[in-house]
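Single-structure report; data block below.
== subunit A ==
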Amino acid sequence: CGIFKSKTNRENIEPPTELADIDTGVDVDQIWSESTGKGERQLGLRQAVALDGGRVFAADVEGDLTALDAATGRELWQVETGLRLSGGPGVGEDTLVVGGLDGTVLAYNPDSGSERWRAQVSSEVITRPAVGRGLAVVRVNDGRTYAFSITDGTRRWVYDRGLPSLTLRGNAAPVIAGDLVILGYDNGTVSAVSLEDGSQRWEQTISEPKGRNELDRMVDVDGEIVVSGSEVYVASFNGQVQALDLGSGRPLWNREMSVYAGLALSGDKILVADKNANVWALDRRTGASLWRQDGLAYRWLTAPGVTDRHVVFGDLKGYVHWLSLEDGSLQARERVGRKAVRATPQTGADGVVYVRGIRGKLVAFRAGS
Partner candidate 1 sequence: CGVIYKVDVYQGNLLRATDIEQLKTGLNKRQVIALLGTPSVADPFHQSRWDYLATVSQRGSKTEVKNLVLKFEGEQLVSIEGDYFPENDVELVREMRRYGNLPREERNRRRAGRS
Partner candidate 2 sequence: AQALAPSPIRGFEPFTVADIRVDGLQRISAGTVYTYLPIERGDRIDRSRVAESIRALFRTGFFNDIEIERQGDILVIKVSERPAINKITLVGNKDIKSEELLKGLKDIGLAEGETFDRLQLQRVTQELVRQYNNRGKYNVSISPTVTDLDRNRVDLTIDVKEGKAAKIKHINIVGNETFSDEEILDGWESGTTNWLSWYRRDDQYSREKLSGDLEKLNSFYLDRGYVDFNIDSTQVSIGPDRREMYLTANVREGEVYTISGTRISGDTIIPVEELQRLVLIKEGDTFSRRLLELTRDSIISVLANIGYAFAEVEPIPEIDRDTRTVKVNFYVQPGKRVYVRRILYKGNTRTSDEVIRREMRQFEGMWYSQAAIDRSKIRLQRLGFFEDISIETPQVPGSADQVDVVISMKERTSGSFVFGLGYSQLSGVITSVSVQQNNFFGSGDRVGFTVQNNRFVKRFDFSYLDPYFTDDGISLGYNVIYRELDQGQANIANFTTDNGALQAVFGVPITETDTVGVVFGIDRNQINVIPGATPDPFIDYIDALGRRTFNAWRTEISWARDSRNAFFNPTRGTYQRIGAEITLPGSTVEYYKLNYQFAKYWPISRSLVLLSAAEIGYGDSYGDAITRSFPVTAENPFDPNGPRVPVLDDNGDPLLRVVTADGLPFFENFYAGGVRSIRGFEDNTLGPIFRFPGSDFNQPLGGSFKTTGTLELIFPTLLDSDTTRVSAFLDFGNVFADTDAFDVGEFRASAGVALQWQAPIGPIILNLSTPVKKQDGDEIERLQFTFGTQF
């Protein structure tokens, strides 16, 4: 009777949930849409755009670095670097920093697009550099983190951590808070490093590897890290969501959950999508769950983007979903392209959300009230 068996799921992974249509939702209008180069393609970079001073900056692996006006999408300037840009860009203190697959780090003047300096690191840069207090902090795929002066690119310090033999694709973007830099690592730990000299202030293990083979033992902290006030919010794969005290790294609360894309904070809610793409809202003080939305299960969601009233996710088929911040109900759905959205949706002024597909198409949306 074998032949009558339905075609077994050859992929042997859960198929993405079918999308039900939304009846009582909110309408979303697409303000503008531009194609910014070829995008990140299938290199697992989660390469988001950067917003700064009314401008949107986008880089792609073909080497184009483009600045657009946030409101209209008009191109302000474009530089063809000829380098495969894969990390960022990150903008801050009037400096734009972007890293490439060939280990080159480039700094530009965000207004004119003129190159300021260029430096070399030991491996590919696949996450957004952070800029603060005159330094550009660049996390590199081989576990090292470099700090360069934003004026002339001289190297100030290097912080190095060992990596397990098999890791989850992706690195956590460094987050600068005061005089500290918060770094998430592939061995399931978070460390706080002095921005000044790179010395380690504290290190906290988020989850221990367990299981028999390399795959089950992956506990990467690769997703977005949020720092607000004196709390640091972190999530790890095959591990948990945890709140830590910024000063000492002491854990405040934790919730058992496996997360790969990271979390976001809006008001008193921590928003996170777990490995099976169930969306959770947790109370930022206690970690208790406020609501849960599993209508998008197994759609391999991005890290959440938040506006004052909505939480925004991209998924594997290029759809963008708006969920209500209050109760997590599905409010709206748009589509950026046929291919996946992997970069975290970025929120600009007045609630405009900028979503970029892996083929490089960038769309600005504003959801109605």
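Quick note on the criterion: a residue touches a chain if its C-beta (ideal position, glycine included) is under 8 Å from a C-beta of that chain, and two chains touch if they have at least 3 such contacts; residues count from 1.
Basis for inclusion: all candidates are chains of the complex that A comes from, given by their letters.
If you're wondering where the values come from, they're calculated on a predicted model, not measured in any experiment.
Q: Which candidate, 1 or 2, sits against subunit A in this complex?
A: Per the touch definition, subunit A is in contact with 2.
Q: Would you pull the subunit A residues touching candidate 2 in the complex into a rising list?
A: 8-13, 42-44, 101-103, 122-124, 141-143, 163, 165-170, 212-215, 218, 237, 260, 275, 300
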